[in-house]
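Data block below; observations after.
Missing here: one protein chain of the complex. Every other protein chain is in place.
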Amino acid sequence: MTYLLILPILIPMLTGVVSLVFWTRIRTERTLSLIGVSALLGVAVALFLEVWNGGDAQILTMQMGDWPAPFGITFAADLFSAIMVLLTGTIGLMTTIYSTVNIDRQRVAHGYYPLVNFLLMGICGAFLTGDMFNLYVWFEVLLISSFVLLGLGVEADQLQGTLKYVVINLVSSTIFLSGLGILYGVAGTLNMADAAVQLAEVAQTRPGLVTTLAMIFLVAFAIKAAMFPLFFWMPASYHTPPVSISALFAGLLTKVGVYSLIRIFTLIFVHDAAYTHRTVLLWMAGLTMVIGVFGAMSQMEMRRILAFHSVSQVGYMVLGLALAMSGAEIVPLALAGTIIYIIHHSVVKSNLFLISGVVRWLRGSAYLKKTGGLITTRPYLSVLFFIAAMSLAGLPPLSGFWAKLTLVQAGLSIGHSWIVAVALFTGVWTMYSMTKIWSYVFWNKPKGETSPNFEKPIDYSFFELSVHIAPILLLVVATVLLGLFAEPVIAVALTAANQLLEPSIYIKAVMP
Amino acid sequence: MILPPSEQPDNTPTPAPLLGLNSVILDTAARALLPLLLLFSIFVLLRGHNDPGGGFVGGLVAGSAFALHAFAFGVQQSRETLRFSPRLFMAAGLLIAAGSGIYSLLLGHPFLKGIWSETVVLPAIGKLGSPFFFDVGVYFVVIGVVVTFIFTLFEDANN
Partner (left out) sequence: MEFLLAIVIGVLYASGLYLMMQQSIVKLVIGLGLLGHGAHLLIFTIGRVNRDVAPIIPADSKYLTGAFADPLPQALILTAIVIGFGVLAFTLVLIRETNRAAPAITIAQHEQDSGDVSRT
């Protein structure tokens, strides 16, 4: 069954290539992409079931070209990777459905669909590879696709946002590359499992060197994950492209950075958790949560608010990672909280971005002060937004509640009550921002200038409306179901966390 | 943006055909060098089987051959000489390269494992194997990419 490992990369690649052939034939490209992304989701489900049914120690591996590890490139899927690929398939399908109405002909004619497929290929590759340099290559694949997707347009706003995004990501890539060079010099290997073994030896004699290396990678991945103090690029760029692109980015791109952080800080850099986890990661997580949520308070545009919230939510994810190794003993529950949070956040945040797109589509603007009154004209949309927003704020019984509860519980169990207090405090302010959007966009009577469409909501065709609403509805159902059936979700996350926190399983699977 | 102007929907009047440098020496040299360079690129590609060389370098040589052609005769004519859009070269190359990996996957081996034929022995390079097709794929991708770069920059400079 190991071929399931390579299919999440091959399917988007082949879809992208065939779309290249059918360049400018919009209808064909759309159909192809929908088929391709659905197939990706199907394969992701199969991969997840395969890994999940295999039990605690099941990790699928494949040695590319049959070169044994650590000499060749290894692909490996533990439960965490499988969950991430599953998320990629889900968010990819939802945004692709939405993009059939949201992306204009001009953008499709300039390669929107091949690029999205190559982006998905890069994301899946990053989640599945077991080799540090290969991770760098997948990062570049997804970055280049995201650069072009973000810059696909002629508006000054969009291009300026793209410029910031490109420059900061290039810096991060260079730092990553420098880290790789030093890793190779210190450990003599780039295979993650082998590096874990080698660095454990090096750390006994020269712990400072290994910690320095850990910090270099931390900076590189923290930029991609948009953590404090390296997050400024995200609110500057995520609100500029068409909504289905920002939804895709918000759901998946920062998660690649978080995934890499979790991978290296559970597998490779575990020798000095008191410093790396309890000091650096914990402080960064706390500050990311607070600064992100305060940044959101000052914004008055829906997508900028959401982007700042993404920053703050990344803080929660890293919080779990930090807590897992901050106590006297390892706390799998904290890492499980991180995994639940990642699932929850991908589902909810992409959804909120999609809703902001519908708001703009209905009202011609997403500035809070230029909208309003949607509760009377679009009650169903309002309900969908309300559920998603409350889930983000962490109200029971939605998915966000369980994600936060797990983290809080884990934090209290090892006596880090101050960071728990920060997390809860951040939750309150998340609620404030969501309420702000709710009251401005949906509840209030429109104030000030209104767009010409406002007085008479235009009649959209049933098809158009259903394609706009269907992905949002499905994602809202997902967040409700994740909340109502929290027990199996937590069980899956705990198994994944246990796997991650027991690196010997991974090392044995890669290098038998 | 970032795309060759020829890809954009055609609603502007077509600009005058892009001409090359109109130098007799360059024209004659380019006419003679194009087939030679292409032949050389294939030599480099095949040589990569056992010695330094390979698809990447071969593709660069072939791509630069078309760049030279475009300098001499203009992009329009180079596109006609190339016959297929550079994009198709990329797509075909990716398909061939991926196909060489999928072939071993279908036989139940890991992705990209080299599968060597025992029966087919080619004169210049020896045993035929799936890595050869991977190299051919890379060759076409690199041609496509280089030619796209050159043509786009060239057309842009002329506009």
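Each chain carries a letter (A and B) given by its place in the written order, and its residues are counted from 1.
Please note the rule applied: a residue touches a chain if its C-beta (ideal position, glycine included) is under 8 Å from a C-beta of that chain, and two chains touch if they have at least 3 such contacts.
All figures in this text were calculated on a predicted structure; none of them were measured in a lab.
Participant: Given the contact definition stated above, which residue among A:52, A:133, A:294 or A:443 touches the chain not shown here?
Facilitator: Missing-chain contact among the listed residues: A:133.
Participant: Pick from A:211, A:299, A:399 or A:499: which residue touches the chain that isn't shown?
Facilitator: With A:211, A:299, A:399 or A:499 as choices, the missing chain is touched by A:299.
Participant: Among A:151, A:337 or A:503, which residue is in contact with the omitted chain in the full complex?
Facilitator: A:151
Participant: Out of A:44, A:142 or A:180, point to the residue that touches the absent chain in the complete complex.
Facilitator: Of the candidates A:44, A:142 or A:180, A:180 is in touch with the missing chain.
Participant: To test your reading of the contact rule: which positions on subunit A touch the chain that is missing from view?
Facilitator: Subunit A touches the missing chain through residues 133, 136-137, 140, 143-144, 147-148, 151, 154-157, 159-160, 162-164, 166-167, 170-171, 173-174, 177-178, 180-182, 184-185, 190, 236, 298-301, 304, 367.
Simple rule for what comes next: only the chains that are shown with their structure count from here on.
Participant: If you average the Cα atoms of subunit A and of subunit B to get two centres, how far apart are those centres in Å?
Facilitator: Taking the average C-alpha coordinate of subunit A and of subunit B, the gap between them is 36 Å.
Participant: Which residues of subunit A touch subunit B in their complex?
Facilitator: 2-3, 6, 10, 13-14, 17-18, 20-21, 23-24, 62-66, 75, 106, 109-111, 148, 151-154, 159
Participant: For subunit B, which residues are in contact with subunit A within the complex?
Facilitator: Those in contact with subunit A are residues 1-3, 7-9, 85, 87-88, 90-91, 94-95, 98, 101-102, 105, 109-114.
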